[in-house]
Structure formats: C-alpha cells, structure tokens
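Notes for the one structure printed next.
Missing here: one protein chain of the complex. Every other protein chain is in place.
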Amino acid sequence: MIKITEKPIDIQKVIDATSSLGAGAVNVFIGTVRNTAHGKNVVWLEYECYESMAVAEIRKIMDEASHRWPLLGAAVSHRVGTLKPGEVSVAIAVSAPHRKDSFEACKYIIDTLKEKVPIWKKEIFEDGEEWISAQPNMEKSYN
Amino acid sequence: MIKITEKPIDIQKVIDATSSLGAGAVNVFIGTVRNTAHGKNVVWLEYECYESMAVAEIRKIMDEASHRWPLLGAAVSHRVGTLKPGEVSVAIAVSAPHRKDSFEACKYIIDTLKEKVPIWKKEIFEDGEEWISAQPNMEKSYN
Amino acid sequence: MKCRVKAFGISRDMVGQGEFDLDVPEGYTVALLRADLTRKFPRLRNLRSLFIAINNEYAQDSLTLAEGDEIALIPPVSGG
Partner (left out) sequence: MKCRVKAFGISRDMVGQGEFDLDVPEGYTVALLRADLTRKFPRLRNLRSLFIAINNEYAQDSLTLAEGDEIALIPPVSGG
C-alpha cells in the first residue's frame, strides 16, 4: 500500500495492510511534527508533494527493501497539506517472519524516503517561514 | 506505560501513551503469532507470565533505554493467555526527537524483553505441544 | 523459615505444581535451594537453564534466603 493523503493517517490501517499469517514481526515508523525547530516555535507545517513521482519513488524503495530483506508486507502513508505539531506526517509499516529484518527494512525505507521522495515541507514560525533543507541562509523569509 | 493483559492489544493506545510535542519520531514493534513453527502448523499459543516480576523487569529495561537514548516516551503492552495465529502478542512504542534513537531504543527493548522478562509461550500443534526454548528434545510432548 | 515457591512454564510441569511452601533452614542460599530442588525434581535437570528469582529479582547463587521470601523458578523465557 502506498498512499499520499490530505487526511489524518490511520496508523492501524497502515499496519493492517502488511498483515500476514507468516509474520512474527511488524516494525512501524511514525513521523510526527515537532513543536520546535532551530530553537523556535513551529506554528504549523505545509507539506507539498509531486504525487505521481512520489508514488513511483516510494514504489522503488519498497521494491528494493523487499529485494534486500525477506518481507511479507510493506505500507507507506504520507500526509500532505497543513499539519500542526503532534500530528502524524508519515507512517511506514513492514512485516517479516523475524524482527531484525522488520527493523532494518523499515529504517531503510524511511531513510531513503527522506533522501529521494519528492516531498517538501515548509515550517511556519511565529515570525516567518522556511522551506526545510533547501538553501543557504540568504533566502529565508522572515518578517 | 507497562501493561500485561489477557485482552487484545490496542496498538494505537500504546502509541498514544508515548506522545510528546517534542517528538519527531515514534518507532513501534509489534510481535505477532506465526502460523507455523519448525515446519508445523501452529494451532494456538499459550502465554504465561510471572506478572509482578515481568512488570519489574520491563520497568528496568525501559529505564535503561531512557538512560542510553534521549527518549520522550516508551510503552510496552504484552498479551498473555491463548493467542491464535495473526494475533498481536506484544506492542512496544518509543518516541524520541529523532528517528535513529527511536529505532535503536525500540530494538533494545524487544531484544532485552525476549532475553530477560519472565514470560513463557507454549506452542500447540495439531499433534502435540511444546514450551519454547526450554529444553533439549527429550521432553517434548507429542501424541 | 517458611518460603513460598512459584514454578512457571515448563518448570511447573516438571515439579507438578504451580506453588508450594518450602521450609528452609537459617543461612540457606540459592545454591543450596537449586541443589535440593533438582534432587527432589530431577526433570529440572533437562532444562537448558534454570534461573531462580527471589522477590521478583533474578538472584545470585550466593544470596541467602529470608523468612517469607517469594522464590520463583524461571526456565528459559520466551516472551515477545
């Protein structure tokens, strides 16, 4: 299962999408919005996504994970739009016969997702906003 | 949160018990009952627990994890009694500012739980039953 | 002194009961307890390992028991 959604992520559904009677282990990674960044209060985040390519890239990452580890299921749900601190931005679940594989594969998926999948977040602070990781300081836009 | 329960584990509740506005990551491990073991069909499992000591040992493991990694929350729920294939036997959630810590701490907790916490499972096959990891072959009880 | 013994998992099958009282002399150690138990219940020798817990804590062989201690037989654990 791969899902890009503006609605709150139902974590149990992401887990259920990986269920298998041969599985002894499911590892789940949940990304949540922190209330501070660079020592400042985050009011909200805006997530933007190039959806068709994001789905294709996530598919490649899941295929590569299934190639490297003996997985029984994998699911990724990523939220886009406006998110407040505490909300879930991404949920990844991986099921496998044994736990070591589930941990390693889940970590590989989130690490690679953060590196390659075309999704961008902008942090909105009380005094300005900033696209994350994008550029040197010169173009930050603060009031 | 530490819970030993005969009722199905509500994974979302285990996750919620670790929630923190400072958290950017939650890692969750879910142990599920496999439908085969040693090439045979598992009909069900019986989990038995020395509850007072199990809670104390889980507490120690969580304290040690909080000492080793900068955690914001941790929760362990372990099921006891009769479990069928596909059912959740244990759910562990760990929240932290950053994902690497959440993965490492969650893995430490399940690895150490399996090593030290006084909980035992008996696999019931179609032709007999067996306490897991307990002993050499001589005392397996098959029909 | 009276102590209470609890046996779990396969060790309960091996001693034939889940709980029983044990009368132990002053200065009785976990090492002595282990020797007496395996003499009384020889099937316990078939275990890959047998830990003894006293009052909810894994106990060293050198530990001396006290009146009212709760003794637990801990065969290899298999939780998770």
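Order of writing sets the chain letters: A, B and C. Residues in each chain are counted from 1.
What we mean here is this: a residue touches a chain if its C-beta (ideal position, glycine included) is under 8 Å from a C-beta of that chain, and two chains touch if they have at least 3 such contacts.
Treat the numbers as computed from the prediction; the structure is a model and nothing was measured.
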item	value
Visible chains that the absent chain touches, using the contact criterion stated earlier	A
Residues in chain A touching the chain absent from view	31, 47-50, 52-54, 56, 78, 89-90, 110, 113-122, 131-136, 138-139
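Please note the rule applied: only the chains that are shown with their structure count from here on.
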item	value
Most distant chain from chain A, judged by the mean position of its C-alpha atoms	C
Centre-of-Cα separation between chain C and chain B, whole angstrom	25
Rounded Å distance between chain A and chain C, as computed from the means of their C-alpha atoms	49
Two or more partner chains touched - positions in chain A	none
Numbers and ranges of chain C residues touching at least 2 other chains	none
